[in-house]
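All protein chains but one are shown in place.
So that you can tell them apart, the chains are marked A, B and C in the order they are listed, and the count of residues begins at 1 in each.
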């Protein structure tokens, strides 16, 4: 391996261990061309509308749900805002969307996810306003639906609960990363490899932080889920 | 209009896990007075308060508000909660809006008043609790004492007839305690509100409360005017409570050191009364 | 081995929003004594405590532990936190494991001791705090007073040299207060631990503390032996604090009612001392 490659590898490793990788999967403000900002936003709107209707329906039955959902959003946000020392930093920032979807259902989670993303953008600088639609689609729509679908599937096949929770949570995180890579690839196709070449590049670069993150999200979600169960 | 604004008769409350939180509780809250409910941790004070406000529905017995049994219908509860306000111990559990102003207006909005009236009432409540300058501050930037005041303002704004306070002085420094208690006393004087409060701070009870109940294990163990209750020293000690320290001093002087205070004076528990007791003793003994 | 187990020199701590939490703070904590840090809400007590434990790093000045400046390296902090334990005000923030036993063992596990040792130390700590019967209970089912004990046990188990207690008696009923304080006194006597505590409950300070600092706005305003501090009445009042009520009574009798206590007696602040003051006065006046 040439010296240049070593530097590149070192750089990548340094980034992988960088404590702020929490925000790494949020597409930052200004990163997407206008067309894509609008498209992803438009794609997300129907889900939000459906989510709001489904929440309103449960709230009418039980007014307490409003408080609980807001608390769930605050919980998800709090996890991303906590500054935990760098030793464990690279493996301690779950998105929480998977857990929420398994508890409250994916439709409710789209709305909660939107709220969390808005606050993350404005209060923490994770993500942005123009990229809200794209981030929403990957984190608050695809993530929760994948989590919920896998969770139900494993349970239906009478798999153990821990496996359902683990797969749900880690895959929700994993697919968020895949979708984000696609979003970036679509916006910035590679001159030589086209869209797919570009997607592959993004998948490759982000895998250094996102794959360990997906696994640790799975593990931590199992722990939290066990706590919920005993309550 | 009866003398007792709130009254419980043989109240029984059992939690879902079968623990009896209240049993055979008979309490009378006199109009426009301040009643203290004392008792150790877990004696059932909070449960009682939630019953007063209709949040918890007792399993047995009745609660009378103005001589009428509580009406647990939707409208009945709405009316009750307007008249009986609770200030909870932890203000963070009570303040749910990030804006001080909005939070105080919440109860009034639920009463469906006109906007002009609401604004006026909010302003008055803020003024009364001394928080007008916090109007534009977000709730989370306030200190504990300030949050406590906002919580009280939110309830006072609804102009309740009964104000229930769960540990109003917990977590405050001595200066904060006396400020909050003075604020409450003033509100009571001006509005004729009835106050019910629970507290661990025994020393403030003889200063601010007219009547006292002592709960233990969900039962009323001692009751009477505050003076009566504090003269029943042995009973108090059994209840995990103690005398105010001044009362303790007078008791020791009287019982151990051969000071013979008059019957009235030997149960002094406040500084003012102890002072009188000692002066009386001096005068009687010809100094 | 120096006389002062902990010492701060011109400590300065500034929060990110530029508020000075501590400024020019010089404090000496004497070995095996109990030192009280008094002060209203927001005076800087908690910040000081977190500096003692190395959680916060002061912006200026130095902290000496056993005469050595604090070592903020990884190992230095590890050592310091083992030796200087903090019991936080709200036990809910300190108890996070599922069961009492697990929670008490948390610190020991982090010290990477052998399981046998851990079990032994946990048992001793539970015994000392009188909670052995709670061993297998989940922490959330405990009463407030029990939680407080578990929190203390969790720190005691690590066998610290200095035990820092933030408002150890807040939220406890009077009986709980004296039990906790006795427990601390016993632990101190048996283990030779140095205690530092902050409290709003002024009345317990003269009973349990040897030396007292009064903080206000991040500055040490008054310091001295507890007796000295409580004789400086005007200074205390300026600090949002008050005299213990017994002290207040003696002061009024002395200044307003023409009782002329001897110089020693006029600053009595505990029941025992007030009693002696009044008896002395009686005897002097020939009764």
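Following the convention adopted for this analysis, a contact is a pair of C-beta atoms (placed from the backbone, for glycine too) under 8 Å apart; a residue touches a chain by one contact, two chains touch by 3 or more.
Here is the rule we go by: contacts and distances are computed from a predicted model.
According to UniProt, the chain absent from the figure is "Cobalt ABC transporter, inner membrane subunit CbiQ", selected among "Cobalt ABC transporter, inner membrane subunit CbiQ", "Hydrogenase expression/formation protein HypE", "Branched-chain amino acid transport system permease protein" or "Multisubunit potassium/proton antiporter, PhaD subunit". Put simply, the hidden chain is in touch with A, B, C once you look at the whole complex.
Residue in contact with the omitted chain (choice from A:50, A:124 or A:161): A:124.
Checked against the full complex, the one of B:3, B:115 or B:260 touching the unshown chain is B:115.
Residues of chain C that touch the chain left out of view are 16-17, 50, 53, 55, 74, 78, 81-82, 85-86, 88, 90, 92-94, 96-97, 106-107, 109-112, 140, 154-155, 158. Within the entire complex, the positions of chain B that touch the omitted partner chain are 50, 53, 55, 74, 78, 81-82, 85-86, 88, 90, 92-99, 101-103, 105-111, 115, 118-119, 122, 137-141, 154-155, 158. Touch with the hidden chain on the side of chain A covers residues 1-2, 4-5, 11-12, 15, 18, 20-21, 23-31, 33-34, 37, 48, 52, 55-56, 59-60, 63-64, 66-75, 77-79, 81-82, 84-85, 87-88, 91-92, 111-112, 114-116, 118-119, 121-126, 128-130, 184, 188, 190-193, 197-198, 201-202, 204-206, 209, 220, 223-224, 226-228, 231.
As a working rule, only the chains that are shown with their structure count from here on.
Chain B and chain C have Cα centroids separated by 29 Å. Annotation: 48 Å between the Cα-based centres of chain A and chain B. Between chain A and chain C, the centres computed from C-alpha atoms are 45 Å apart.
Contact of a single residue of chain B with at least two other chains is seen at no position. Contacts with at least two other chains are made by no residue of chain A. Across the interface of their complex, chain C is touched by residues 39-42, 143-145, 170-176, 178, 200, 202-203, 240-242, 244-246, 248-249, 252-253, 257, 259, 271, 274-275, 278-279, 282, 285, 287 of chain B.
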